[in-house]
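Structure below; questions to follow.
Every protein chain of the complex appears in place save one, which is left out.
Take a look at chain A:
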Amino acid sequence: MSAPYEEITDATEGKVYTVSGNDWTELVETLTGQQDEQLVVNMGPQHPSTHGVLRLVLNLDGETVTEARTVIGYLHTGIEKNMEFRTWTQGTTFVTRMDYLAPIFNETAYCLGVEKLLGITDRVPERAQAIRVMMMELTRISSHMVAIGTFGMELGATTPFLFGSREREMVLDVMEYITGLRMNMAYIRPGGVSVDLPAGAVDKVGELLKIMPQRIKDMRKMLDANPVYLARTKDVAYLDLTGCMALGITGPMLRAAGLPWDLRKSQPYCGYETYEFDVPTERTADVYGRYLVRMAEMEQSLKIIEQALDRLSGPLKGDRVMVDDKKIGWPAQLALGPDGLGNSPDHIAHIMSGSMEALIHHFKLVTEGFRVPAGQAFASVESPRGELGAHVVSDGGTRPYRVHFRDPSFTNLQAVPATCEGGMVADVISAVASIDPVMGGVDR
């Protein structure tokens, strides 16, 4: 018979039991009657409820968590470093991969920063702004749906996850129709968006607007007053306003603590000041409050999408979607050809047989990129998880000198010890899920 564990070693902290596989019963038998009061448990980095590769080191006294330490970095991909070696436009392809549940927000924060440096913030066409708003709010719905769905699954209910995934899939279909990709679409570009809405996109979003309210209601019916759900979420992971401020928490967690702080209202960008919507808040400062805020935010997002859609199909129809500056705007209007999305046939005809200067211009702008005046700027957007800020530094060249992202997941994860210590080990799951961290954004 093999040894019950892979390894038992003596460390300064005490005995270390490495368990991997189906030998939990044996571990319990061995530990029963041991005098150790403290049990240190590694939760993750490969644990289904840690939203990717988050590792929690929990000191347990019985079932009570006495100390919770968070270990991150398992998904670090060096996006910020890589961006320094690509052009400003290529940067969008990197940042879209950070917080992979809300790619449009990453792109928008980055592009707003670059536009600030270029000094073209006011010259971005209104149609591009309205498309950005619509795409951001669609993404907010899909992101919240995943947040609530996975949350349900982590508490042991699979139906919310299936519902959430189904709803997210609807949004992703729309994304695919508009941008050509479901995720990581690099759609928002410095100066506007990469391509105008294709024919039929307005109808597609309109369809979603018809179905989604009922779907949100279904989710509410399932969870709002579910006694099991309430027992697992009410008064769990309490973090009040003072705690939020000290730890720099933003987003639904802050609004669930009662502060109606939403950058779309307080420091509007992309023309959010012209849209009508509310900022939902709760006063409970617990997991259930955060859930309610997310649900209400999705309903508000639908309102914003509706307004944006009215503008896109009405007064802004046929408008430009890229800044009217040939030295910055991508030279080609992209078009869907038989072999996928690419340069439009008109543009190719123009540069290949019409104008030598246009060919040179296209070549220079695409290979070398545009220059951005030296300086630094900070632009932030209200992502589904909180304030997503981009600190963009230029030295006057065609590549970013330094780009740093203040990702809300990264900052909000610091609340794990504050919300988990002193609570039950089972509540760690709901606490982490209510933060809704996306490790791609945390580690970048």
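What we mean here is this: a contact is a pair of C-beta atoms (placed from the backbone, for glycine too) under 8 Å apart; a residue touches a chain by one contact, two chains touch by 3 or more; residues count from 1.
Everything that follows uses one rule, which is that contacts and distances are computed from a predicted model.
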| item | value |
| --- | --- |
| From "NADH-quinone oxidoreductase subunit C", "Thiazole synthase", "Sarcosine oxidase subunit beta" or "Phosphate ABC transporter membrane protein 1, PhoT family", the hidden chain's UniProt protein name | "NADH-quinone oxidoreductase subunit C" |
| Option from A:G14, A:G62, A:G119 or A:P315 whose C-beta touches the chain left out | A:G119 |
| Contact partner of the left-out chain, one of A:G248, A:G271 or A:G342 | A:G248 |
| Where the unshown chain meets chain A, residue by residue | 72-73, 76, 78, 80-82, 84-85, 116-117, 119, 245-250, 259, 261, 266-267, 368, 374-378, 380, 387, 389, 391, 393, 395-397, 401-402, 404, 406, 410-411, 413-414, 443-444 |
